[in-house]
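Excluded from the complex is one protein chain; the other protein chains are retained at their positions.
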Amino acid sequence: MSYVSIFMQYVGQYMKTRLTYRTDMIVEIFSDLLFQAVNLVFILVVFGHTKLLSGWTKDEIIFIYGFFLIPFAVFSTFFNIWDFNERYIVKGELDRILTRPIHSLFQVILERLELESMFGVITGLVVMVYAGQNLGLTIEWYDPVLFLLFVLGGSLVYAGIFISIATISFWSDSRTAIMPMMYNIGNFGRYPVNIYNQIIRFVLTWILPFAFVGVCPAAFFLGKTDWYLYAFLTPVMGIAFFIFSIILWNIGVTKYRGAGN
Amino acid sequence: MGKYIEMIRIRFLMMLAYRTNYYSGIIIYSINIAAYYFLWSAIYGGKEDIEGLSVIQMTTYIAVAWMARAFYFNNIDREIALEIKEGKVAVELIRPYHYLSMKTMQALGEGIFRLLFFSVPGMVIVSLIFPLKISADPATWGFFAISIVFSFMINTQINLMTGILTFFLFNNDGLIRAKRVVIDLFSGLLLPISFYPLWAQSIMGYFPFQYISYVPSMIFTGGFAGSEVWNAIMMQFLWVAILFIPIQILWVLAKKQMVIQGG
Partner (left out) sequence: MSNLMIDVDNLTKEFKSHSSRSGLKGAFRDLLTRNYTVHQAVDSISLKIKPGEMVGYIGENGAGKSTTIKMLTGILTPTAGNVRINGMNPHKERERFVKTIGVVFGQRSQLWWDIAVQESFRLLKKVYNVSDEDYKSHMGLVIEALDIAPLLDKPVRKLSLGQRMRCELAAALIHNPPLLFLDEPTIGLDVLVKLKIREFLKELNDRYQTTVVLTTHDLTDIEALCERVIMLDEGKIIYDGALSQLKTSWGEGKQIQFHFTSPKTREELLETTGSELVVWEPSENANSWTANVTNDEEVISVLIKDVVADHKILDLKLLETSTEEIIRNIYEEGVIHG
């Protein structure tokens, strides 16, 4: 299908606009870096007061965080839909989207691209390599392949959750605090879920499966054999949640009420 | 004065209209606090206390810090930025009120709403689930109340400043995001300031951030005692006074800028 060429066209336009406002882009990348630094600071300060966190060392926790940054960066690049309700439903921009011959969600994704978030991939890799060296990890031939698979799975988990939340707007256009708070909850995937109690662990594994963005796949590379099953479930969960969210979206579009009613 | 009180009331009613927001809010805040509770329990891992706070005090600290955040937190920086970009501020200026005071009052209306409908019921729920140490001393509650009012003022002042800066920057989104991150970290919301290494603590002493969250939370958990409480509140007051100056300067410059650019 020509979706690939349309995607390239949008990327091209995006680059052109972004290059006109270069300072914006730099500020944005800088504030992303700052955000990532804050979380590292938190980990470092905490480990100034303890040696182990439920059996995980400082470097392991940092490694998990580094991994988490990568699917999160991919998600932020393509699924920047936290203001979907405001922008597309309340202001009625979806009207315009729906008069064009491309899947509506795909158009929203194209319009909300934020390619500079991809810098998070670099930050994540740097953090992972740093922690990995401290831990003396080695890379096997299959590691890069699994790494890509896990990153894809993690990104889709994130995308699935946030698309599902965005679809709520089709039924009710009142503003909710769910979107911003979900970002908060998402952050708990950065820590090993075994520090939480059973209910939260269950939620983070099966209902809002943020565990599959950070600790589960990362544990594979850390050689934690009892996590392997979860690690290999990552792509499965990603695809399942993503498909679920697309179905929800397609139903939601038929419930769209248009702006001004 | 009446019109500003009306502003608070209107914003309060607006918040009340978002029903889903209200129901989901408490649940999500509780989840957030819960997650931090477990994280901190894991961090303590059997230790009696870290930097003078027991694990129960730490849990209380986190819970109250988040609940207080519901009160002082607001999005007026984004709102101002948006109104500037859409050219609405020029219109606001011809209305018979002070634009910044009006924004502050809207934020206050929002804050009071969240205090009553998020924080209070949320705190009750959280204290039923987790072992918290809540003081029965009316003095503590009194100091806490004064302290969060100052927290609101300092945070709002910082938001006003970030918002007004939109006049001078083409796109202010990056700065607003950066500010939010800095406040979460250095206000003591995520970590009590006393947990930081000493050199970091001394640098933070020159900034107003810790007076937003660290001070009220420490007062509530009993982490501060006696004269420490008084000193902390005096410092909050001092910062409120100091922050008026840059806001006034920025506002005057912004109005000049607006005359030149025509909004």
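Each chain gets a letter, A and B, in the order it is written, and its residues are counted from 1.
Throughout what follows, contacts are C-beta pairs under 8 Å (C-beta built on N, C-alpha and C of every residue); 3 or more make two chains touch, one makes a residue touch a chain.
Small disclaimer: the values here were computed from a predicted structure and weren't measured.
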For subunit A, which residues reach the chain that was dropped from this view? 2, 5-6, 9-10, 13, 16-17, 20, 92-96, 98-103, 254-258, 260-261
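We take it that only the chains that are shown with their structure count from here on.
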Of subunit A, residues touching subunit B in the complex: 21, 23-24, 27-28, 30-31, 34-35, 38, 41-42, 45-46, 48-50, 52-54, 168, 172, 174-178, 181-182, 184-185, 188, 191, 195-197, 200, 203
In their shared complex, at which residues does subunit B touch subunit A? 17-21, 24-25, 28-29, 31-32, 34-35, 38-39, 41-45, 47, 50-51, 170-171, 173-175, 177-178, 181-182, 184-185, 190-191, 195-197
